[in-house]
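Every protein chain but one is kept in place in this view of the complex.
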Amino acid sequence: MAAPKNLVSHALCNPDALHRYSLSDWDLLVRQARRAGLLARLRHVLEQHKRLGVIPAEARWHFDAAATLGAKQQIAVRWEVGKIAEALAGLAIPLVVLKGGAYVMAGLPAASGRLFNDIDILVPRDQLGPVEAALMLAGWHPSGLSDYDQRYYRRWMHEIPPLQHVKRATVIDVHHAILPDTARYHPDSAKLRSRAIPVAGMKNVLVLAPEDMVLHSATHLFHDGELPHGLRDLTDLDLLLRHFAFDPGFWNRLATRADELELSRPLFYALRYVRHFLATPIPQDFDGAMEHASPGAVPLAMMDALFTRALAPDHASCEDAFTPFARKAAFIRAHWLRMPPHLLFPHLFHKAFARHHENGQEPKPA
Amino acid sequence: MARFQIKCFEDEAVIFDTASGDTHYLKPLTLALYQTSHESPVLTSAEIAQALAQRLSLAVTPQFSLLVDEALTSLRQIGLMETP
Partner (left out) sequence: MKLCQMSPTDFRRQLAGQGVWLRTGPFSLRVQSRLPRVAEGLAELYGQFEVRNPRLTFADFHIEVNPPGVLRRWFRPQVNFSFDGELPFKPLPLDQAYPMLEWGLNWCVSMHAHQYLIIHAAVVEKNGLAAILPAPPGSGKSTLTAGLVLSGWRLLSDELTLIDRKTGWIQPLPRPVSLKNESIPLIRAFSPQAFINRESHDTAKGTVAHMRPPKESVRRQHEPARPGWVIFPKWEAAAATTLTPRSKAQTFMFLAQNAFNYSHLGADGFRVGTTLIEQTECYDFHYSRLDQAIAAFDRLAATMKPSAIT
């Protein structure tokens, strides 16, 4: 097997060096970037650096096609958030949009060149019932999930399962907290809401404050089991940090808030790996402020071994012999952080068994 | 870009809503209604029906009024006309 090379990270960090890539390098870069969900983002970075011309003619359409999709999806996200706000207007509750949806609504650089799946929203816990009812009335239904998965969401995660719209097929994930009840950490939703920022021109729609947005991105990365888009989520974090860093008080507020919400450990990891993959500029004194959150040399070495592999693009060319193990270990770890052991093992067993039975669709003949 | 992109093909039209991404078809009566109300923003449904009937050289029968109401509903659902 050829030595693994993560061209996507390299390209994102060194847009000025791409003129040295051969055609077969570009071939591999496009495939890795596509698998990582980063074609549009990479194009965006090149555009920011005025380097679009470095892309060879043969490869150019792949980037442009991805950007077309990204642009269309931004419009779709705005519309969808508007529809959600409309559906929940009668409840007069604060509606906090999270993750990618928030980047779009707040017009942040992290929205550029990104593809979106579900829309994540945060509502008060005691309003979960009315919220679900209002959304169902407006056409979003729990669907596409097995009974097992629905129970998993409702009983163990104390969450509403993802809701899909009957006509538009868009999906909403309704949360009452940014981590499930069963997780190790419990950042207080009321605290998050108290600092949330209203979206211009929309009633009752908010996004998290910058520090909280960063903390959510960091925590989500290390507490969710799904890492095929790990690198993409790191690029979100990288773009958020670079943007918020224009405010000189940002890093202090971030450190303080991380302590307050007890999320310093996941932040420590997130910053470590965003710097490893994307060379994100982080002030030195901030490193000092975060030292207390380090787990110690041995666990850290182990985490490095796992995450430098699990966060790379999920493409054969980025793997070495340990990568499959690292991905599984990261998956299990994330679930361990979210679920007590007596629930975890049956859950993982079920997931492993179910996976073999739902794979792919029928190809459509001409 | 204007929210609604409209393309007429003789007496029918197709519309693209840039906010929602939806595409709509307007049949002849509905298109004529839209054009009529656009040219002279009249107030009531009755006045619109009257102006439209004149434009199409038709009598304002109960059946015609019904069709106009249906067309008005379509246009409001699409968002091309305000709901009063």
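Lettered A and B in written order, each chain numbered from 1.
Definition applied: contacts are C-beta pairs under 8 Å (C-beta built on N, C-alpha and C of every residue); 3 or more make two chains touch, one makes a residue touch a chain.
Everything numeric here is computed off the predicted structure, so don't read it as measured data.
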Which of A:D27, A:E47, A:E260 or A:D304 touches the chain that is not shown? A:D27
For chain A, which positions touch the chain that isn't shown here? 22-24, 26-27, 30-31, 34-35, 56, 58-59, 61-62, 64-65, 68-69, 71-72, 75, 315-316, 359-366
Had the left-out chain been drawn, it would touch chain B at residues 1, 5, 7, 9-10, 12-14, 16, 18, 21, 23, 25-26
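As a working rule, only the chains that are shown with their structure count from here on.
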Cα centroid separation, chain A vs chain B, in Å, comes to 44
Considering only the defined contacts, which chain A positions touch chain B in the complex? 72, 75-76, 78-79
Any idea which chain B residues touch chain A in the complex? 18-21
